[in-house]
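Here the complex is missing a single protein chain, while all its other protein chains stay put.
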Amino acid sequence: MTDARTGRTRTLAIALAALVAALVIAACGDSDTVGGGSDEDVQTAKGGKASGSVTISNWPGYIDPGKNGTVNEFEEKTGISLEYIEDVNDNNQFFGKMKPLLDQGQSGGRSMFVVTDWMAKQMHDLGYLQDIDYADVPTVEKNISDIARESVADPGRKFTIPWQSGLTGLWVDTKKAPGIRSINDLFDPKYKGKVTFLLEMRDTVPMVMMADGVDPETASKQDWLDAIDKINKATDSGQVRRWTGNEYTEDLTAGNAVASIGWSGDASLIGNPNAEWRKPTEGCTIFTDSMVIPVGAPNSPAALEWADFAYQPEVAADLAAYITYFTPVDGAKEVLQKSDPASANNPLIFPSEKFLEGCVAQPEPPGGPEDVQEVTDAFADATTG
Amino acid sequence: MLRRRLVPYFLLGPGTIWLVLFFLVPMYFMAELALRSGTVLTGFQFSWEWSNFSDALSENNEQVVRSFYYSGVATLVALLIAYPLAYAIALRAGRWRVLLLFAVIAPFFTTYLIRTIAWKTILYDSGPIVDAFQFLQLIPDDGRLLATQWAVIAGLTYNFLPFMILPIYASIERLDLRMIEAAKDLYASSRQAFLKVTLPLTAPGIVAGVLLTFIPAFGDYVNPLVLGGTNQSMIGNRIQVLYLNEGNYPEAAALSFLMMALILALVVVYIRFAGTEAFMGEEVEET
Partner (left out) sequence: MIAWLRRNGLMVYAGLAVAYMLIPIVVIAVFSFGETPKDKLNFTLGGGFTLEYWQHAFKIEELNDSFRTSIKLATFSTLISTAVGTLMAIALVRYQFRGRRLSNLLIVLPMATPEIVLGAALLSMFVNLSVFDLGFQTLLIAHVMFSISFVVVVVRSRLIGFDRRIEEAAADLGATPVQTFRYVTMPLVAPGILAAALLAFALSIDDFVISNFNSGGTVTFPLYVYGVALRGIPVQVNVLATMLFLLTVAAIGLVLWQQRRAERLAAVAAEEKVVPGPVPAAPTPLGG
């Protein structure tokens, strides 16, 4: 028995000693920085004649599938072979997955992916993206709508081409909770445990701020932290049932939730006929998901060709009708007026200016990187009970 | 003669190299990462940042306690469910034995995630199970099963049940039944025979089962993610959030190490207490 004990102790001792030795060696050796992006100059993506094969990552549900879908159309028209992967499920998760590659200047074979504008900015700041010269994408330049051309995250659109935009607001089960018209209604104890919030910080926190009368575009860091505090209390008390990405649609479908903060284009995912998207009385946020070209993109000319293709009004019309979010392409509405008037008149696909009143583009938390990190951490802590 | 002595090293070689390269070395890198400081945007510098460990513990102690609680309960329930089942399959099933064994492992082949989502489908708020529970007054009329700790614990129990059943089954199956006969010959009742002969002899199986269930359950994050709500997150969820959402790699690494240390401590204490070497494979045949 003593033998066994000393034997095991000796084993553990050796193991520990080895670990400590390795750490000491590491400390004395290179004290390099892991991560933090690259310091190299930002390149501009190569344009020009496109050919060959190209891989693009996008969010699920952002393309009309099948034989008559846009991907096939593109391949037939241009002869370029397009591999379209739907592996962007969440901005942070995608970032976490891609970061190790991007740090090394690689993109894992992708020539383009689609992330929300604020994430594009974060990636650009870290040197992970190439710039885009709109001269290389004439159709985009011609057809991009005025609203889409403006951007808080990328003023002047230097490294992004918008794919789709959408509104964040309230999805409400009109039979079970007809009275919900404002974000503050979600904090009503009457609905305890039956509401879900979005994990997307730049949607949820600004909307909570707006409901309390704070203008997100001029809010201070303290305003953000105060709103996060209110959210934290609601989470701890069980008022909020779950924090979700896209899966709030499941809870609405199954009747687990009567109201969710959610995105305007998700009607097709919610199997609950009583569910309806409502713009909160105090306003909403507008998000834009954009195409970006990463460093190490193997075939950026082909990727740019794809972006150009998607901005032709007929193609954009097909996409808009299927995806049910709003398109950044002028001319799509006119095409749909003839072929699919129901879609053309859907305010969620083609919102009027009046409809968009009070809606702001997703704001960034104010301050430098450390401040943004502080807000991000506070929010992340608040959302995991 | 020399060749004979070297044989075991050749046999061990490939596996050991693989484990050293792809288990120990990553552990080293994670240890190194745990001692860095910084943010995603500014990069991480190595700075003997021991505070990562204390921060990880103090900021996440709620989840640590909760993980212990959930996985502890799940393990206990699993043990209670598994032992009679393993006993029945090993000693009473006869020709149904293989079929039952197979039915026990079968769930394995449908992907962890899909199984858990299936439970979400079964337990949804307006579904039959919840209705039944409400009818039986096991939960209040506006109560629910999903997004509560019970759903998470039930999920953990279910998902790791095979890990509990199989070692216990193996242990019972190897029992020399003559021992039980001898006990009965010596006037022991069925209950006494079970408590004093069967149970102690199958202890190695129980130890193995408990460890193989508790350890993965402790670090699980899928069950809280799918079946839980806002107040059911476990250590695994926190590590995932720290790593992927906050980009706080050092604290994520520190928390992972803490978790490992806790588990190892538990394992050592448990094995010492249960007093069996068989799990560690110390026994070797006489050659």
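Per-chain numbering from 1; labels A and B assigned in written order.
As a working rule, a contact is a pair of C-beta atoms (placed from the backbone, for glycine too) under 8 Å apart; a residue touches a chain by one contact, two chains touch by 3 or more.
Remember, it's a predicted structure, so these values are computed and weren't measured experimentally.
Only one residue in the set B:L35, B:A74 or B:L161 touches the chain that does not appear here, and it is B:L161. Note on the undisplayed chain: of the listed residues B:W50, B:F108 or B:F135, the one touching it is B:F108. In the full complex, chain A makes contact with the omitted chain through residues 7-8, 11-12, 14-15, 34, 55, 57, 59-61, 85-87, 89-90, 97, 100-101, 103-104, 108-110, 245-247, 249-250, 253-254, 268-269, 271.
Hidden from this view is one chain, which touches chain B at 5, 7-9, 11-12, 14-16, 18-20, 22-27, 29-30, 32-33, 81, 84-85, 87-89, 92-93, 98, 100-115, 117-119, 121-122, 124, 158, 161-162, 166, 169-170, 173-174, 211-212, 215-216, 218-222, 236, 239-240, 243, 249, 252-253, 256-257, 259-260, 263-264, 267, 280-285, 287.
Methods note: only the chains that are shown with their structure count from here on.
For the pair chain A and chain B, the distance between C-alpha centroids works out to 35 Å. Within the complex, the chain B residues that touch chain A are 27-28, 31-33, 35-36, 38-46, 48, 59, 63, 120-121, 124-127, 144, 146-147, 229-233, 237-238, 241-249, 277, 282.
Looking at the complex, you find that chain A touches chain B at residues 4, 19, 22-23, 26-27, 31, 33-37, 92-93, 95-97, 99, 122, 125-126, 193, 199, 235-236, 238, 240-243, 250, 254-256, 369-370, 372-373, 376-377, 380-381, 383-385.
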